[in-house]
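Quick one: the structure is below, and I'll ask about it shortly.
What follows is an incomplete set of chains from the complex, kept in their original frame.
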């Protein structure tokens, strides 16, 4: 029998029931203050993934060996930030209720807040590992508290001091860096220095970890297709190594974090005329799924 | 003495005090549901206007003969629709208070609502002439009432039946066309047929008129650079004629409407790779200012 | 329960069983000699259709009232022309066997040959109505007989003289025009003159008709996003009128052709940076479905 | 034997000796004040012409029947306006000396001045027919007299009053229109009205005519790929008709002008992302050559 046209990320063709990992998209960018377009990120990753292999030579693993369900994009109301966040939270909450791991694809970075709300409800001692070019620690932006520039600050509202670990940060206003330096978050400028130690510590403590990856942590040469490209970023390999550290621990691979949820955000396909950024995002999603499935 | 860099539309270099017409931009597109980018419209019109002459061969008038002040773009909060509308309303209200004519450049079409609120407050018997490809009459869109797809419906909430005249409409859901046909608005599909008669009537009654021009009423061949291009639109010349009819009346030029405010919206520069749409918008702004100054 | 992500043209969400019309894509452009990209046409039409309404103000009909199944794109082997044509032929043949109407989305124009082969097998007295900028009547192109520039000639191989009616043709080599003028096909240069009479005749004779629409029959101002844009084409409205004539007859709507299959081909999304061509193609597919469903 | 790679416009493969028409390019745009790129025009026309047929269905003639030599692009010094003009003048002069017809491809419109200088030297009673969106009648532009905005004024310096006929003009400053209205040139705004009468008169008087076509006379919907697109232009068909009138006379084809030189200028390929403007320019060059060869 001929089925209606199905489109999933690569061969993520598990049913929801069978899957351990649930991929879904949040096509939202209403609070983006500079250049919009991240709303098309999750859809483009799914659509362009057919140019990618299921096999990872870096990990020597294959997507065809794991069970991932791709539920597509949520239908989110542009212009209603709270409405969008609630829908994301509810979806992520359902995934947790079913004992599965949510992998959220943005959209702008604010969508992370919806997922983190659900995660924190299910895992009260939640910690966050945050890879980004931007600190995202503003208390408000033009009078608005629910903004892409405030998303980690809002997560801090939920979790409090000492729970958030930021890496790769190379942009923000002076107040954000000072606020972090007061001890509210642990912020590493420019690179991933110190990550193995933190992972080791979190792993020992067995605390639940949410990993949020703003792809603009990558250098714009590797990933120009994003709203606010910031020169001076990390290489593809460096980000891959850092992700692997989170999941597998330090070089000796002695135990990684207990990752209970994760996301990749801020691919903006309209700003990616060569398609190279979308291709890089697709590959990073494949690697993330393969890491998360271990 | 050397002044800080000033950038205005063409030679709109009047002071606010001297001006009869006040141009300002509303860089907002948070509720755009399909392709964003209209937020950059007003800025691009200002920035690219230097490629245009101040003289109009169509009207045989010159911008250098009239007094227009260009106040630049408002700073609007993305992600807060009501915040943005309030700021627009307040600005337009100030212009009315000073006895000047506001000309608003979008941004998405929802920005019109802010200006219409102010206009209706100063001119309770306000009527609206609306040129657009889309009916914009939905009561809500994905649960949101303040949406680009609902802007004329929201204006109707303020003004009631019989006050709104729509032209060029070639897209909408079936319910919108039916709702208009019930008598809530006068809706002319595809073109401007009937406009001279309506203008003549409104002119005789001397009622105040707000003219809102969604540039996507133009055919996409003329104006592709907009969020939702709709094949089958009107020509540049047809729109120019229609605008002139509003301001000057029918072919005999026997009296046009009492236009108290107007706008042009929905240029989306990121969707205009050739620059031809932006150039067309610039020209239409020049023509609009020259017509409004008569 | 949460289903895998489904992507169909607009709301073509009928099952195959229930549907009267079956939409499918043939993502193939290996024989394109100038600028490739039509392989992405069907996928883009499906993907971008969500920016379109289901309701047609031109026809006053709504897609939600008819039953269309969208089977997605075939998986075709690039570099194997005969392999691709066979797959298309087999698919179309299955649709005929099930008593449904196939609507094929290209891909380059050669894909039509696969569908016409199946159609001619089921309807031996098949006639073809062909809208195109190009005659497509070469006997070969660089020694290759299965070429986009030869597709109508290959159809003629199947059907013989007097069965093919070409409209809008404005490009070809001198030999093609001469060959047509020898009586092999009826070729109308530049426009649709004579179409109502032919439709009337075919309708009276009740012969089966395949309608093939190469979207480059449209003027490049309306539809630049195609491999070989040819200045001097028809307007969107003219093409719509012509399609309607085929399905409904002349102005008095006294009976149109017995259309047993149809296609739209040659949208090349990589050549459509504004998206306006894709949007026009989406709208034409909607209109074609609504016409075919009558 | 294998020859070095030759690239000519279509099949313009005549030797210089055999040719009656000589095509050459002037890749210069140093005085363009708004958006440069016309320097690539002639090269793109040559490069992309392989997508075009040699046969014209509009004229029922074929390039393979006429003898055209394509000498390629001159090597012109950017930043030295007078140097570039001298090189063009010298080349055109050589072509006249050899009794052939020069067809110049721009480049910006100022290149016309080089060719007109040579033409006026060989044909002292030269007249000019000028199709353009812009009047190009400024006496200077930012203090510079050799500017694209002054090219027709400079031609007037050479020829004097009553020799220049301008059509399609829809942009310029007020002074330019007034200067023309004083009788220095005959200027027709917006369209080609009056052209047949003028052609008839020039034909009777058998005066030599230089035809200069700034392709921005076309509507930007047809030809967006130019430095200064001006909404409200003529259609491809209208320009074709006007060109044909110049060469063949009025509708009865009773004698056209004695065209001794001609040019097409202002295609700017970097502003033509779809390639449709370049394709239109290629087609117009083919038509011009076929008309000129009669």
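Note that the chains take the letters A, B, C and D in the order they are written out, and that residue 1 is the start of every chain.
Definition applied: a contact is a pair of C-beta atoms (placed from the backbone, for glycine too) under 8 Å apart; a residue touches a chain by one contact, two chains touch by 3 or more.
Remember, it's a predicted structure, so these values are computed and weren't measured experimentally.
Participant: Taking the 4 displayed chains as part of a homomeric complex, how many copies does that complex include in this file?
Facilitator: In total, this homomeric complex is made of 6 copies.
Following the convention adopted for this analysis, only the chains that are shown with their structure count from here on.
Participant: Counting shared numbers against all numbers at the contact of subunit B and subunit D, is it over half, same, or under half, different?
Facilitator: Interface between subunit B and subunit D is built from largely different residues.
Participant: Which chain maximises the distance between its CA centroid and that of subunit D?
Facilitator: Of all chains, A has its centre farthest from that of subunit D.
Participant: When the C-alpha atoms of subunit A and subunit B are each averaged to a single point, how far apart are the two points in Å?
Facilitator: Result: the chain centres lie 40 Å from each other.
Participant: Out of subunit B, which residues touch more than one other chain, so two or more?
Facilitator: 35, 219, 221, 273
Participant: Using the contact definition from the top, classify how the chains connect: line, ring, star, complete or other.
Facilitator: Its topology fits none of the listed shapes; call it other.
Participant: Which of the chains touch, listed as pairs?
Facilitator: Pairwise, the chains that meet the contact rule are A-B, A-C, B-C, B-D, C-D.
Participant: Quick one: in the complex, what on subunit B touches subunit D?
Facilitator: 50-51, 53-55, 57-58, 62, 219, 221-222, 236-237, 240, 273-276, 279-280, 283-284
Participant: Inside the complex, what are the residues of subunit B that reach subunit C?
Facilitator: Of all residues in subunit B, those touching subunit C are 34-35, 169-174, 177, 189-190, 219-221, 224-225, 228-232, 271-273.
Participant: In their shared complex, at which residues does subunit C touch subunit A?
Facilitator: 1-8, 13, 15-16, 43, 46-47, 69-73
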